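Only one protein chain is missing; all other protein chains are in place.
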Amino acid sequence: MNSNSLPAPLPPVIEETSAGRAYKLKEFILFLRVHKLAAIGLSIIVILLIIAVIGPLISPYPDDAYKAVHLENKLLPPSWAHLFGTDELGRDLLTRTIYGTRLSFQIGISVILLSILIGIPYGLISGYFGGWVDNVMMRVCEVFLSFPSMLLSISIVALLGPSLNNMMLSIALSWWPWFARLMRSEAVAIKERGFVEAAKSMGVHPLVIIFRHIWPNSLSVIIVQISMAFGSVILTAASLSFLGLGAQPPTPEWGLIISTGRAYFLTNWWYVTFPGVFILLTVMAFNFLGDGLRDYLDPKTRNS
Amino acid sequence: MTEVLVEIDNLSKYFTVRSGWFGASKTLHAVDNVSLSLHKGECFGLVGESGCGKSTLSRTLLQLYAPTSGTVRIAGSDISSVTRRVRRRNTRNVQMVFQDSYWSMNPKLRVGDVVGEPLRTHTKLSAAERNRKVAILLEQVGLPADFARRFPSQLSGGQRQRIGIARAIALQPELLILDEPTSALDMSVQAQILNLLKDLQEEQQLTYLFVSHDLSVVRHMCTRMAVMYLGQIVETGTTEQIFAHPLHPYTRMLMQAVPDIEGNAELTFYDGEMPKAIDPPVGCRFASRCPHVTEKCTQENQSLRELDGDRSVRCHLAM
Partner (left out) sequence: MNELLRVEQLRVRIETRERQVTALDLDHISLQKGEMLALVGETGSGKSLTASSILQLFPTAAARITGGRVLFNGTNLLEASPSVMNGIRGKEISMIFQDPMSSLNPVFRIGKVMLEIIRRYTGAGKKQAKQLAEESLKFVGLPDPSGIMRRYPHELSGGQRQRVAIAMAMVCKPKLLIADEPTTALDVTIQSQILYLINKLKEEEGMSVLFITHNLGIVSQMADRIAVMYAGSIVETGRTDEVFRFPRHPYTRLLLDAIPRLRERRDRLPVIAGTAVLKEAAGGQGCSFAGRCPRATKRCTAEKPQLRAVVSSHEIACFHPWEEER
């Protein structure tokens, strides 16, 4: 009982009804109104996501995404026929950028999923059991963290051979320790709380404690981290492809498009500009959203 | 009535603490040679200030800590028994109501799941049967059944403590440890919770270990009690006896320090604080604060002496 706190009104009862969900939604919309950057970030992400999902339907020249060659159209500047212009093989750059969006989201989702699948259980176990288990597991984690993540990814791809799948694997391998470490610190903090002690005293199985009590209470922190990581992952993927270590031609990957386009940078500005703007927008949008979500989900900074 | 349910025999729990990185390790005597017996169906009060070892003792009973030495028997079976089956039965038999109901409930679970957790863990009831049982439990603690769908944060402190009680009695345990169950509550709510606890005890013949620093609440609830200081029991007996004639100087100090709304017009002042239980010195542990200290107190270890009528005291001056 904290005497300095204000009289605490009981919060309204939120039931799993349509009204309850509407209340939560209303609250979130209110939050977005105040937090303009998060709203902008979220809108950009939603638009990009729609583009990614319905890409094949809205692309003007779906065939141009991969192998088509129309040398008669090569390096045309933006026009109504080709909004983003065309490349050195006459392919429509708008189509390729749209397909690139699709690919980037696929890469982002796969990499994050893989890192979470490894990192979260790893961190939960390490943090909950503590002691020597924790010690060993965290030292392993630190081995991965001690390499600059880009360097680690490059070495792994170099070892496995450059390809899209190997690139995703290599990025996931450099990302999972971040999730593991974050999850561990959350687990360590949450396991000190009374409800974990209560569950232990009732003889609840450790795995049940981990997944029923600790995991749901750390969800908000993980969501913020995912949002932040998503942008970085897409950027890393583009960088690796740019270096020729990821997607291989003729895949319409943003980094790869820019890599080929840089030869024409001075004469045909549109070639690198549009994919570059898309990378910038995506990374920025996820960072804005991540920042906003942190404020939204952290009860300490809320209501002030 | 005098059937013994819990028998604590020379129980000690030490922790090793290290000061700094290279400091020598020291021993914290959190609980030191405590022997107690709790009768079936009684409410036994365990009184002391923070750091006296009362929480360590109750957490040892809950098997959250393994005792350093000594034994605890509940209904005849040793809680540190090697067989899993016996240990599991004992977990079922001892439940706790925590001081801070907010801290002790998972905010992401609905009340129904909080109360249902022990049932999930120890019974094979189906989800529907469990929900029915939860509804009955909620009714027993005076809450409507639809509270099961709420989250703990949507309840008041008093309501939450009722949920804590419902969870603790779900498995019909033999022993219920009440760890300062009302100290975080308002006065008018405290009365409601204390009445509820009394009713439940009568209905279900529960045995309570009531851990508290609030003497007036212990007086109200308990038939027998023990006072702890620095890991040791300094006085035990019936509540009536102890309140009528406190023998140990520490018990007397505690009683005078409690501001009661009737009597005690004079403010009494005692200097000093309870030291840490790290490598305690020879002699009486209360000697540093005792107003009646003699040379003998600091030289000889005091043992718990048995007096007439189920009463003991750890002081050579007490008659």
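First chain written, first letter: the chains are A and B, and each begins at residue 1.
Assume a contact is a pair of C-beta atoms (placed from the backbone, for glycine too) under 8 Å apart; a residue touches a chain by one contact, two chains touch by 3 or more.
The structure presented is a predicted model; accordingly, all values stated were derived computationally and were not measured.
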Chain not shown: contacting residue from B:12, B:156 or B:298: B:156
Contact partner of the left-out chain, one of B:254, B:277 or B:315: B:254
Touching residue (missing chain; options B:12, B:71 or B:192): B:192
For subunit B, residues in touch with the removed chain: 49-50, 156-158, 186-192, 194-195, 198, 213-217, 219-220, 243, 253-265, 267-271, 273-274
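Heads up, the rule we're going with is that only the chains that are shown with their structure count from here on.
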Rounded Å distance, subunit A centre to subunit B centre (Cα mean): 49
Of all residues in subunit B, those that touch subunit A in their complex: 59, 62-64, 88, 91-92, 94-96, 98, 100, 103-109, 117-118, 121-122, 149-151, 153-157, 167, 184-186
In the complex with subunit B, residue positions of subunit A that touch it: 1, 10-16, 193-195, 197-205, 208, 212-213, 216-217
